[in-house]
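Here's the structure we're looking at; comments come further down.
With one protein chain removed, the remaining protein chains of the complex are shown where they sit.
After this line comes chain A, so read on.
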Amino acid sequence: MAFTLRGLKVSPNSASLEEARSRVFDFFKTACRSIPSIMEIYNLHDVVTVSQLRSTIASEIRKNAHIDNPKVIDLLLFKGMEELGNITEHAKQRHHILGQYVLGKQGLVQDSSTKDEGISPFLKSFYETNYF
């Protein structure tokens, strides 16, 4: 596959946590820079904004905030770059982006609101699906 982001080779292991950390920031910046072209490729203008996508990227990264092993961070970083490469290469289709990054894990249910607090797990799953 012809990557435009050619620089995404397997880079040498980070020597320290510090180095891994700075690489993560670099990755975040690269990702953020490619957001406009991603919006263009997948025609996302009327479903999502740049800032929303940016916060999605940030939250995907924050999911792994608890990891402190540089080797693991390197691995996750590599996977992230691969994903970013796939996206900018148009190796995905619009519904992949929508499903994974625009709607997120909430699925299609948009009306989750504060009134859901205090309801039983049964009711919560009832609103989502018949199969639980």
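Things to note:
Here is the rule we go by: a residue touches a chain if its C-beta (ideal position, glycine included) is under 8 Å from a C-beta of that chain, and two chains touch if they have at least 3 such contacts; residues count from 1.
The criterion applied here is as follows: contacts and distances are computed from a predicted model.
When the unshown chain is looked up in UniProt, the name that turns up among "GTP-binding protein", "E2 ubiquitin-conjugating enzyme", "NADH dehydrogenase [ubiquinone] iron-sulfur protein 1, mitochondrial" or "Translation initiation factor eIF2B subunit epsilon" is "NADH dehydrogenase [ubiquinone] iron-sulfur protein 1, mitochondrial". One of A:17, A:91 or A:123 touches the chain omitted from the figure, and that residue is A:123.
By the touch criterion stated above, the residues of chain A touching the omitted chain are 109, 111, 119-120, 122-123, 126-127, 130-131.
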